[in-house]
Structures are given as C-alpha cells and as structure tokens.
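See below for the structure under consideration.
Only a single protein chain was left out; the remaining protein chains are all shown in position.
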Amino acid sequence: MQRPFPATLLYGGDYNPEQWPTEVWHEDMRLMKLAHVNMVSINIFSWALLEPEPDHYHFEQLDGIMDLLAQNGIMADLATGTASPPTWMSHLYPSLLPVTREGVRMSHGSRQHYCPNSPDYRRKTAALLERLATRYAQHPALKMWHLNNEYGCHTGSCYCENCAQAFRVWLEARYHDLDTLNFAWGTNFWSQRYYAWEDILPPRISPAQNNPGQTLDYWRFMSDSLLACYRVEEDLLRTITPDVPLTTNLMVAFKPVDAFAWASHMDIVSFDMYPPITARPSETAFSHDLMRSIKGGQPHLVMEQSPSQVNWMPQNPHKRPGRMRLHSLQAVAHGADGVLFFQWRQSKAGAEMFHSAVVSHDSSEQTRIFQQAARVGAELRRLAPHVTGSRVQAQVALLMDWQNWWAVEYQPGPSSRLHYWQLLLSYYHALHDLNVAVDIVAPDSDLSGYRLVIAPLLHMLRPGVASNLEQFVARGGSLLTTFFSGIVDQNDHVILGGYPAELRALLGIHVEEFDPWTKEMTNSVQIAEGNMQGTYPATLWGELVHLEGAKALGVFSCDYYANHPALTVNRFGQGKAYYLATQGNDELIAALTNHLCTEAQVAPVLNSPTGVEITKRVHSDGSELYFLLNHTDQPQSVTLPAGCFTALLDDKAIEGQVEIAAVDAVILRKNP
Amino acid sequence: MQRPFPATLLYGGDYNPEQWPTEVWHEDMRLMKLAHVNMVSINIFSWALLEPEPDHYHFEQLDGIMDLLAQNGIMADLATGTASPPTWMSHLYPSLLPVTREGVRMSHGSRQHYCPNSPDYRRKTAALLERLATRYAQHPALKMWHLNNEYGCHTGSCYCENCAQAFRVWLEARYHDLDTLNFAWGTNFWSQRYYAWEDILPPRISPAQNNPGQTLDYWRFMSDSLLACYRVEEDLLRTITPDVPLTTNLMVAFKPVDAFAWASHMDIVSFDMYPPITARPSETAFSHDLMRSIKGGQPHLVMEQSPSQVNWMPQNPHKRPGRMRLHSLQAVAHGADGVLFFQWRQSKAGAEMFHSAVVSHDSSEQTRIFQQAARVGAELRRLAPHVTGSRVQAQVALLMDWQNWWAVEYQPGPSSRLHYWQLLLSYYHALHDLNVAVDIVAPDSDLSGYRLVIAPLLHMLRPGVASNLEQFVARGGSLLTTFFSGIVDQNDHVILGGYPAELRALLGIHVEEFDPWTKEMTNSVQIAEGNMQGTYPATLWGELVHLEGAKALGVFSCDYYANHPALTVNRFGQGKAYYLATQGNDELIAALTNHLCTEAQVAPVLNSPTGVEITKRVHSDGSELYFLLNHTDQPQSVTLPAGCFTALLDDKAIEGQVEIAAVDAVILRKNP
Partner (left out) sequence: MQRPFPATLLYGGDYNPEQWPTEVWHEDMRLMKLAHVNMVSINIFSWALLEPEPDHYHFEQLDGIMDLLAQNGIMADLATGTASPPTWMSHLYPSLLPVTREGVRMSHGSRQHYCPNSPDYRRKTAALLERLATRYAQHPALKMWHLNNEYGCHTGSCYCENCAQAFRVWLEARYHDLDTLNFAWGTNFWSQRYYAWEDILPPRISPAQNNPGQTLDYWRFMSDSLLACYRVEEDLLRTITPDVPLTTNLMVAFKPVDAFAWASHMDIVSFDMYPPITARPSETAFSHDLMRSIKGGQPHLVMEQSPSQVNWMPQNPHKRPGRMRLHSLQAVAHGADGVLFFQWRQSKAGAEMFHSAVVSHDSSEQTRIFQQAARVGAELRRLAPHVTGSRVQAQVALLMDWQNWWAVEYQPGPSSRLHYWQLLLSYYHALHDLNVAVDIVAPDSDLSGYRLVIAPLLHMLRPGVASNLEQFVARGGSLLTTFFSGIVDQNDHVILGGYPAELRALLGIHVEEFDPWTKEMTNSVQIAEGNMQGTYPATLWGELVHLEGAKALGVFSCDYYANHPALTVNRFGQGKAYYLATQGNDELIAALTNHLCTEAQVAPVLNSPTGVEITKRVHSDGSELYFLLNHTDQPQSVTLPAGCFTALLDDKAIEGQVEIAAVDAVILRKNP
C-alpha cells in the first residue's frame, strides 16, 4: 500500500448535493458536524453534469462542493464519476450500451449502462478523468479517489461485438495459438473446434450448454475487462496524484469480480455492506474478514451501509433500533477503520428515493435514524485514537477462490444445489460461533502463518495449490477439505486416474463415485467414538470413498455406500488432513470445527454466551482491544481474562465480568 | 352525454356471422328472437374482409348483415373493426407491429398487433372508418358505435421508434422545456440529465430500475396514446353520425387505461366482465360501481360477459347453474341498462373456439346454456319498463386514481406486496357486506354529495387533492385514508418535511418511518375500547406514527413501535379524518367500516343475511326498486321495510318478509 489510510476512523457517506439547491448544502454542513462526519463520497453519478455536451466540461458546481467541504474540514472521497455515462453518449455511441447473452441491447434510463470493452467508453472515461484529476490534484479536500462505482453491478457480463473482439485479444494473450485454446476448451467434443480466431464468440445463448472452458474463460475475461476499466483510471491517477490513495467499492459476495486479483491495484479496500435484516451476525463478519484479508490485513473501509431500510429488496423493513450501530462497531471489530453510509440525504426523486439516509425526508435532526447515526459518529471519534494502527490476527484460514466459484457453479452437471458461497459460510458460521479469528485467503497464498486451514469444495486445483496444501500439512498444519474437491485443473479438465487426484496422497483416500442427492434423498454420518461421537444428518452429496492410508472417523449410515467412509483423517508429515465426503448439518460442522480448533490449539478470543461475538485487535506494541458485541435481545455477561480493562465507549474500568446490554457493545482496552 | 342510451335494457352479444355460411344467419335470427335479443355487436374483427387489399373496400357482406338485423328488429352495435389490421398490412408497414420493452417486435397471427402510435395504423384506421361510417350513417340498424375493441389489450405498452418519437412530442407538450422535464424526472440522480429531446427514449430495458418519473409519464403517455387512437375514430364519427352514441368496451381493472380520463369521450360506458368462478359477488359489484361512477351515475353497459366457461384461464370450468343469471341481474342492480355476451354463436375454429357462447357447438336451443340465456332475456324484457330511467344513489365514495396506481406499484422500493387494486377491494368488500351503496370516484372529483370517503393508499396527491379532502372533512364529512398515503406529488417527488405532508394537518399526525413487512413479519392492532374493541392481526406494513392533534384509537402491539398509534382520528372542522397505518385483516376492516358508516349516518339499503346482496335504484319521481340477490346455495329470507311491494319477475305482491331461493333474485318495486 503506497498511499496510507487516513489515520483516523472515517465516518460519513455518499453525498449528492447536485440533487439539492445550495441552501440545503449549508444545512448539510451543520448536520454533518452534529453527526461527527469527517468524510463524504461525492461526484459518483455526476458525469452528465460535468460534461453536458461532447468535450465541454463544467466543473463549477463541483468546485463549490469541494471548497465547501474543505472549509468545513470534511475530507472528500472524490469519485471519478465514470459509472454512468450521460444520455447523449449512448445516443452518439450506441455500441457503448451493453448486450445480454440473448442479444438484447440495454438502454440508458437507469445507470451503469456501459460495456466495459467499449473503446468509446474507455476513451471518454480517460478524457473526463484527466481533467478532473488535474483540476483537483492540489485541492485540500481531496483525500481519497473513489474509482467508478460498484464495478460490474447490473452488468457483470456483456456479450456485444466489442466484447467478442476483446475476448479474442485476451485469448490470444492467454493461449498464443489456436491449438492450445482448442486443447484447453476440449473442442474435439461436440464438433466445436476453432480454426480461426474470428470464429470465437462470447458464450452467447446457444441450443445446449455452452462449452465450460469457454464459459470459465469468459468469467475470467469479464473480471479482467472490468479491471482494465479500473486500470485506465488507476494509471491516470497514479500519474497525476501519486499521493492520494485509490479505492473502489467492491460488493464482496459478487461473483463477477475476483477481489483477490483486484486488491493489488487498490490502496484501500472498501466495500458495500447490505445484509438483509434476517442475516446472522456471522454473514457481515465474513464480509469484513474477506475484505481485510484480500489486502493482507490492512484496515478496510465500509464504503456504503444503509442507515436503516434499503429499497431494492422485495420488501424493505427498517433495521431495528441499535442494529446499525452494532453493524458499525462490528466493522471496526473486524479490522475496518471506517464506516460510511449510502447516503447522507435521502433523495426526493429517482430510483433510490425510498432508500433510507442519515437525513431523511423529514429533513430533521430529531429522527431516530439521525440520532443513532450521530451517536455512532461520536463513538467512532472517541474510539479512533485507541483503534487506529491495531490489527486483527488469525490462526485459521478459510480458503476462497473466485475461479473455483466460477468453475464449480457452471459445471455441466452433478448438482444444481452446490452454492459455493453458502458452503463457505457454513464453515465460517461455526468458526464465528467459537469466536475464533479467521482470515479468508486464496488457496495459493502463503499459509505458513496458520495452524488450521479449511477449504470447502475446493473443486479446482490451480497449479501449485495441491503442493501448497501439502507443504502446509507436512509442516504440522491441520487441513480440512470436503466433497467434490480436487476434481479439475485450471482448464476445467478432470484430472484422471482417480479423484481427488492431486490431493489423493495428502488425504490418503480415493473417491470412486460422487453421488449428488436430490432434495428427497437423505443419509447421515455416523461417528462411533471420540469427541464428535454421534449421528448427524447429511445433505447435498454422498461419495463412495476408499481408504488409502487415511482412517475413517465417520461413515455413511445408509444407501449403497453405507459403512463406507464419510469423514476421514490422514497423517501427512507433521500434520493431519481431513476430508468430509458430504455436507454436514450445522451440528456436525460445529463439532468438526471445534475438534479441529482444539487439535490445532486454536483458541477462541474469549468464551461467550451464544449471540455474543468477541474479537480482538492488537497494536504492534502488543496492546490489545477487545470488542464484545451482544447481538441478542437480552443482556449478556462475559467473563474476562485476568487483568484490568477500560471500557472505551464510556471510559469505565472493568474487571472480571462484564455486562453487555441487549443489542449493545462493550469495547475494552486491556490496561498494561 | 350528447347521445342517449337506448331507452330499454339491452340484451344480446358479439355476433360474428362472417365465420358462418349464410344459412346459419337465418337460424341465428330465429334463435335470437327465442332469446329476446335486441342488440348485437358486429364487425369487430372484420377489417381483413372489408379491405382485402390496400384501398380496396368490400362492404357487401356487412350490408347483408346490417339489413338482416334491421329486418329482424335487432339493433346493431356496429364496431369500427379497427382492432386487428389485416395480415397484408403488417407486411406492408412493418413498423405498425408493436415492440416489447426488450426490443422484440410482435408478429401478426393472433390479434391487436398494432402500435398505437403508428402513423400508418392511424391513417388506415381513419380511411376505413370514413367509408364505413358514411356507408351506414343512415342505416336503420345502426344504434351504437363500438370503437375498436378492448383498447390496450395484450399491448398496453409499446416501446418502438414510433412511440419514442411520439413520447417526445407528448413530453414537449407537457413540459415545454428540458429543464422542466429534468426537474420533474429528477435526472440529476444517476447522471440521467437530458440535453436534447432526441436522447429521450421509452423506458426500455436497462441495467437497473428505470427512472420512476419517466416510467410514470410513460404510463400516462400510453393511456393517452390509446385514447388518441380512440379520438381519431371519435372525431370522424361525431362528424359523420352526430346522433349515434359512441362506446368502447373497457376492461375495468385494467391498469394501462385511465377510465376516468376516457369517460368524457364516451357517450355510453361499456365494459367486459369476466370474473373467475371463485370471485366474490363484491368483485363484480365493484366493477359495476366503478363503470357507473366514471360517467357520473349514467347507466352503463356490460358489453361482454361469458354465458358460461371462458377459454383463457389456466382451467376454465363452467359457471354453475344460475350464476350467469345472477351476474346479469346484479349488473342491472348496480345501474347497468344492458348485458351482452361474448359471444352469440360458439366458433368452430380459432383461438376462442372453446369459449362458451349462447349457441354452443351443439347448435341446439335445448342446451342448459341457451335455456338460461333465453330466460334472462325474457326477464330483462319484463324489467325494462320498470327499470329504465332509474339510478343508483350513494353516500359513500371510495377514491380510486389510475395515476396513483401507476406510481405506487412502480415505486423503487418499499414493498412488492402493495397491490392497489386489492387494497381498494378490501374496503369495498366490507362496504358491500353492509349493503351500502358506493361510488368509485377520482380524488379530485366533487365530494360534496357524500358523507363518507375512503381513500386507501392514496400515495400520490395530485394538485388540489389535499385541499379537496380538507374541504370535504371541514364541511362535516368522514374520511379514512391509510398507510403510505400523501407521500408524493404528481411528479412522483416525495413531499419533504414529514409524511404525510399535505395531509398532516387534516389527519393530525406525523409519520416518522414506514416499515414494509416481509411475509414472515407480523404485528397487530390493539383497540382498547369502543365498538371496535379488540386485537386484530395486521399485514403488509407498519409505521412509526406521532400524534399531532389526532387521537389514537388503536396501537401496534409489538416491535419497536409497540404502543405507538396504528389507528387515529382527528377532528377537522365539522368532520373527522381517520388514518390506519397498516393493512388490517378483514375483521378489522369490517369493524372500522361499520364504525365509520354508523358515525356518518350512512345506512345499508336493507339488512340482510350474509351472502344476500341488496341494492336500490330510484327514479326521478322518488319511486324505488329493490334488488335482492341471493348468492348463496341456500334459500334466504329478508325482512322488508314497511309498505307493499311488487315482485317484478313474477308479478307477485309481497309484504313484510321475502323468501329468495338459492342462487336466485327478487326484484321489488315499492308500491306508492
């Protein structure tokens, strides 16, 4: 990270003053101070105002906004404004509009209506940004660049002629010659062989399932295409404003964008966090851990969260009192150094007019929502000096891989019920319930700092991944992987000779058959002894597993593989490699996770009652902060380790036992 | 109404002799007399026969049909025949075919395959109609014009280039300049600002939700576009046949056509009535009350009902014996002066060959269906001299607004569960169960004749509506409105400063938050005292309501707004304004409606057992007709008011108590 995170806890939100008369701007400054706002994101959807006709730029209004922010000591997270081209542009360059797989060209009239491979789009983007960056390079309000907005949102894939052309270029760079491409895509199947580059198309709608290799490459290509748009902006900004950090708001569980590949191009990782009101606390925690991990543990930023209700779910209830505050403190607890809202002031028109904002349609500072936001602002300001500089430390890694996600969910077959993200979450939930700190990392990353690695459904083994896992275990680590892992290589070719191929020695097993279940089919895992003893319902999947050195800890209870292994463990070097040949219920996953943590000597941050989340941030000098978050509707109490603590939110000394009110948090500094 | 309704009860149906050899026509005349038919609708889908090649017209067959009707004393409701252009026309003018939002151009091969903004369609329509009207202007059979057919059916919206062009013209007429349009649509949001009229498009498919202002205007524009087609025909006919009344068959609960706006162009309101067999009697009653109300209480006409089964529902059971007769008499009971069928003789081929008709495939007069139809014909002939000239009178108005419908169901957000028509029906059902007469009127209409006004979900307040309601209440009226009302203006802009904005003083409340519920969320309304005392389940929606002068009659029972107001009443001038901040269950709506009627001194026509509907039609001399309709499968008895009555269907004298057989009706004239 060349350009550092501002040394404070950021607080604020998306600010769209162009929707309001200037008298409202001054009222906004007053209210922002009341709410302890120190940063706002501006200019996100202003292109139509900045360039009202081709090559005529008007920055006067933006000048005024920037000056106003500077005068009021509020930092600008200045957006490049490139997420939605003006309406005249799609009229002038019709091929700029994206096209669906079925060949339907989108219209303007909403937002983000551009094909990422449109040369016109990229050229006009650069032209705008060059002027914008030059104009504000020295402006005192400029503290961060916000590139575009939610790359890929609504249009994760385009299938137009621009994309077809760019895809061919991308493929030539990857494969060099057609024979290699034909091999990679397996085109001797179904008479698909290519003899000329120009015959290659995006995986547009066709009579049957498209070639899986082509489709996988299209996922890769589209993520790269979006990244190429980002990099047009990045390159300009690194030249014109080399000291201003860059970010863009990722969308976390967003399949089209491989966040691991993007992270190195971002100075600060930020993301948009919109949990449904029924989300478990571990779901948001998972997002934070992933966003923190992709940048190696550096602090991340919540670029958008909603003060209360959103407007794009089927029904949009309000966040219940206290929940937004708890989400905000949870962000910090997991390593974020800032929380911003979408948006500051609620629109009175347009497609988001019923999305909540800090300042609602009431225009009042007396509302429940404003009052809560102001309280959080005050608390973050109080916490900032204690928190900044501290980091979360984890001994457990959960492996996550976008390419695996793309491959496994397009597989021609086994089961439509495999949802990679949900399977990852099922293990994360269990770790979260244990209050164990977790990093979410790529399978080819350095695992030497971890004691336990969990890799659910690691279907695709890219080059080096198997040996990376072997080394990790050989040196004493514990590994768990699960069904349908180790099946294909990076070309989505099955690795022959017996599943799970490159993991066979490590796991000490051979899988003869995998058997995806319909919803009506059931089975269970029987564990005869030990701390996991019991019978656990299993779902989704069964396998016919043969032992090749591993020991069966559990077996399937019925069907034609009854009494065959369902859960195995294999000693490998100094460590152990576990394999679960099905998807267990929550109870089995909890028991297994607990067993693995115990065995790997991974301790929870603290023990806590159910529903109380506990995390720790540590400074480089070893001083510690504990975050205790009570997500339940009842007061809870937690036994503290020996020593004296200071509760930072109310500056009280605490020892032994701490009470936490319902939907409340206690943040403790351990006194030396 | 310049051209009066024929002074009788009309009876007959759609008649398509062009599908049959001429010998069948003579048999039809014989059977029509048996069934007491006095009017048929002809020429609806005959364009292809009238103009077999461009500009060559053949009226010989239609001459024969018109003459035959005249000879047999049957009135012709002569259709203009413009609803389905010939196949050669879509070949000659491909842009005449409508285009979906996704850009798919429809083909001919079914019906009504025209874009309402096609200049070719309008020109050819006028050319045909001028010849048709001139030819039959003096024909003795011509008694009514039937313009086109079910305007908007199948193609409520078209998105082609013709429409784009016409939309721009329409917008220029509405907004005059682009700044005003940009303000109205809120285009500073999402970089949507327009700098040239030609950049404006229909709300075609785009990556995210289209601009709500644009979409609302497109609803308005398409209703106006269809009306413009109607007016092409209207203008010609008012010139050529100034004394023949005009109608077109509306479709009642049909969102694309704003019947209030159309009514002034029609001499007689007619509509098509196709209740599913599971429909409650109040659903058809609602249709009648609306169709009567849009023309200020003048008699309306059922242009189409099915003698028995239809063919376009997923499954199409027959109407059970007696139900068609009861529907027909209910029409008259609610102010209709005629009932026609689709269709007279069942087709043997084509897409409606399994839609029932008076004369079925049996070709026999002995069928259950024919016999029932003939009975209804005889009864209407008997009733005609007593009924014509009488009117329904109501003291209760239910407010209904197409623009509100368009706005509230496209709102970007709060809830996908808001179905305006269903919410209107929920209140109408309760009024209907009370046998209270109801008009369904627009919110800006004259309310001075009513004692009670109910305005469910009056989300959009167009200019003047709030003051209209205030005046109504100030002068002593009772008003009920419900959740999410008073939110936006005619531009679909939220009115700032606290919901429900312009209704805040009238209702004496301030709504801080509205909270749309998912299906899983529940709450209830507790009413502690009075005649509505009880606890009632609530659905759909909650609100955080503050009293500003109003009194809370009921409160929410749980969640974060527990004990906050759910049902309020505010004295305003001489009247009272009620607000229900949720959707109650049937029981609550019934209790509330009953309370409001009692308080407003609105009496039922008569008290009756459940399932017996009672209405009254009154002559200008004050003489009264009572319609008692027993929708149940058991006989029922009703206590009459003092006085002597004559049962018109069987000419019996009745006093005190009247018995009504199952699925039967008694129609009473009160003797002087």
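Letters A and B mark the chains as written, and numbering starts fresh at 1 in each.
Here is the rule we use: a contact is a pair of C-beta atoms (placed from the backbone, for glycine too) under 8 Å apart; a residue touches a chain by one contact, two chains touch by 3 or more.
Predicted model, so just to flag it, every value in this text is computed and none were measured.
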Option touching the unshown chain, where B:18, B:172 or B:409 are the choices: B:18
Hidden-chain contact residue, picked from the options B:123, B:348 or B:546: B:348
Contact partner of the left-out chain, one of A:85, A:156, A:212 or A:477: A:212
Candidate in contact with the missing chain, chosen from B:91, B:546 or B:571: B:91
On subunit B, residues whose C-beta touches the chain left out of the figure: 16, 18-19, 45-49, 52-53, 81, 83-88, 91, 98, 104-113, 153-155, 278, 308-312, 314-318, 320-321, 346-355, 361-364, 367-369
Contact footprint on subunit A, counting only the chain that is left out: 102-103, 185-196, 198-201, 203-214, 411-417, 491-494, 496-499, 512-513, 515-521, 544, 559-560
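Here is the rule we use: only the chains that are shown with their structure count from here on.
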Centre-of-Cα separation between subunit B and subunit A, whole angstrom: 50
